[in-house]
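All protein chains but one are shown at their positions in the complex.
Chain lettering (A, B and C) follows the sequence in which the chains are written, and residue indices restart at 1 in each chain.
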Amino acid sequence: MRVGVVTFPGSLDDRDAQRAVRLAGGEPVALWHGEHDLQGVEAIILPGGFSYGDYLRAGAIASLSPIMTEVVDAANAGMPVLGICNGFQMLAEARLIPGAHTRNAHQQFIRRDQVLRVENASTDWTSGFSEGQEITIPLKNADGRFIADAETIARIEGEGQVAFRYVGVNPNGSMDDIAGVSNARGNVVGLMPHPEHATEAGFGPDMPDAMSSGVDGLTFFTSVIERALAK
Amino acid sequence: MPTIVVEVMPKAELLDPQGKAVAGALVRLGKNAFTDVRIGKRFELTVEGEVTEAVLADVRQLADDVFSNSVIEDVVSITVLDAAPVA
Amino acid sequence: MPTIVVEVMPKAELLDPQGKAVAGALVRLGKNAFTDVRIGKRFELTVEGEVTEAVLADVRQLADDVFSNSVIEDVVSITVLDAAPVA
Partner (left out) sequence: MSTDNDHAELIDVRPEGPKPDTVADAAATPDKHQPYEALGLKADEYAAIREILGRRPTSGELAMYSVMWSEHCSYKSSKNYLRQFGQKVTPAMKKDLMVGMGENAGVVDVGGGWAVTFKVESHNHPSYIEPFQGAATGVGGIVRDIISMGARPVAVMDQLRFGAIDAPDTARVVDGVVGGISFYANCLGLPNIGGETYFDAVYQGNPLVNALAVGVLRHEDLHLANARGVRNKVVLFGARTGGDGIGGASILASDTFSSGGPTKRPAVQVGDPFAEKVLIECCLELFRGELVEGIQDLGAAGISCATSELASNGDGGMFIELDAVLLRDPSLTAEEILMSESQERMMAVVRPDKLDDFLAVTAKWDVETSVLGEVTDTGRLVINWRGEEIVNVEPRTVAVDGPVYDRPVAYPSWIDALQADSASRLARPTGNAVLREQFLQLLGSANLADKSWVTNQYDTYVLGNTALSFPDDGGMIRVDEESGLGFAIATDANGRYCQLDPKQGARLALAEAYRNVAVTGAVPAAVTDCLNFGSPEDPEVMWQFSQAVEGLSDGCLELEIPVTGGNVSFYNQTGTKPIHPTPVVGVLGVIQDVAKRVPSGWQDEGDNIYLLGTTALELDGSAWAGVVHDHLGGRPPAVDLDAEKQLAGLLAAGADQSLLAAAHDLSDGGLAQALAESVLRFGVGARVWLGELLERDGVDVATALFSESTGRVVVSVPREDDVRFRGLCEGRGYPVLRIGVTDGASDSLEIQDVFTVPLEELRRTHRATLPDHFGATIPQ
């Protein structure tokens, strides 16, 4: 499966996302923000980073990039799209998913190995998990606090659009401990933590049995690939 | 050259952590006259040439679509200054 | 309740990376009327009771010491509004 990873100016985890796709058995395709060409990919990842320095609002300027026209169209047509961290912020700025992000409640950048609960295991990117499963995924951001008005929160909670929730510690003050959300259809998923950093033993988060051994993130990428194969 | 000032504030209903942090600092400094602090943004756009209706219309649209995110922010004012303001 | 608005801008001589990034975005969006964009902060302080001279003096001092960093920013205005402004 060809999975596109879009590089924006200031993208940082784009090569990590490509590596994760490769480790999951997919074929990563580098896409450039300034073009209007999705190169025939079957899924798209908007990677982490500080596109345009996170100036103005995180993800805001990148969401105006040329390629985002095609990304929005493809997402609306049902193509799986995953937004990681900065990519999550872009999805929100592009209104592909509900809500918005502001500065972490404690005002600082934070990095930690974060436990998440999978709340919806039926999206294109989470089908390999089971509902309620707890996974450990590195988190690292400054503007990770997910917020939305009460009505929106009630709606996404009611309709299963909350994909992940923080467990144990809410690291940024996100409403309802929300770590990731999806669109109504379940093909577009965004989350603050970085699944691509938990795909290779030795370079992932510490786990109870061994240091740096966490590979829970791999399931994001195998989920989308397996679902495509099953079609 | 004329300057257009666009001002954007976090929505009143939402928590503004930055404002809250500053409000806390004021209390610690013994400044108790202030019941709330909110922190927004001020954009100064320098315009080449005249500020026509068309330019203003552009700015209004940019204010809504680019300078602010309506999920969390409100545009509170758009004003035209003749020259950059001085302190 | 009255609101005092303090506005702070990055010093003109210094790089404003934020403004630069937004200016670049405007050009990419085909908005070429703007030669420069600078982004500063707008503080809204809600005051309990009246805005006395003493409160204003406090605000002036806070504007210099807390709301701005004089090494890189200037306080460009301090104004009193009767009520919180609405868009």
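Rule of thumb we're sticking to: a contact is a pair of C-beta atoms (placed from the backbone, for glycine too) under 8 Å apart; a residue touches a chain by one contact, two chains touch by 3 or more.
All values derive from a computational prediction rather than experimental measurement.
S.K.: So there's a chain missing from this view; which of the remaining chains does it actually touch?
M.R.: The omitted chain makes contact with A, C across the full complex.
S.K.: Pick from A:His101, A:Lys140 or A:Arg165: which residue touches the chain that isn't shown?
M.R.: Answering carefully, the residue with contact to the hidden chain is A:Lys140.
S.K.: Looking at C:Val6, C:Ala21 or C:Ala63, which makes contact with the chain not pictured?
M.R.: Missing-chain contact among the listed residues: C:Ala21.
S.K.: Which one, A:His36, A:His106 or A:Arg185, makes contact with the chain that was left out?
M.R.: In the full complex, the listed residue that touches the missing chain is A:His106.
S.K.: Touching the hidden chain in the full complex, which residues of chain C are there? Just list them.
M.R.: Residues 10-17, 20-21, 24, 69, 71-72 of chain C touch the chain absent from view.
S.K.: Quickly run down the residues of chain A that touch the omitted chain.
M.R.: Residues 9-10, 12-13, 15-16, 19, 34, 48-50, 52-55, 106, 108-112, 138, 140, 142, 169-171, 194, 196-197, 200, 202-203, 206, 210-212 of chain A touch the chain that is not shown.
The criterion applied here is as follows: only the chains that are shown with their structure count from here on.
S.K.: Please work out which of A-C and A-B is bridged by more C-beta pairs in contact, and write that pair.
M.R.: Greater number of contacting C-beta pairs: A-B.
S.K.: How many Å are there between the centre of chain B and the centre of chain C, using C-alpha atoms for each centre?
M.R.: Using C-alpha averages as centres, the distance is 7 Å.
S.K.: Quick one: chain A and chain C, Cα centre-to-centre, how many Å?
M.R.: 34
S.K.: Calculate how many whole Å lie between the centre of chain A and the centre of chain B, each centre taken as the average of the chain's C-alpha atoms.
M.R.: 30
S.K.: Going through chain A residue by residue, note those that touch at least 2 other chains and give them in order.
M.R.: Residues 56, 64 of chain A each touch two or more of the other chains.
S.K.: Which chain C residues sit where two or more other chains touch them?
M.R.: Residues 22, 25, 29, 39.
S.K.: Going by the contact rule set out above, which residues of chain A touch chain B in the complex?
M.R.: Residues 56-57, 60, 64, 92-93, 99-100, 102-107, 145, 147-149, 173.
S.K.: How about chain C: which of its residues touch chain B in the complex?
M.R.: It comes out as residues 1, 7-9, 12, 19, 22, 25-26, 29, 31-49, 55, 58, 62, 66-67, 74-77, 84-87.
S.K.: Where on chain A is chain C touching in the complex?
M.R.: By the definition above, chain A touches chain C via 52-53, 55-56, 61, 64.
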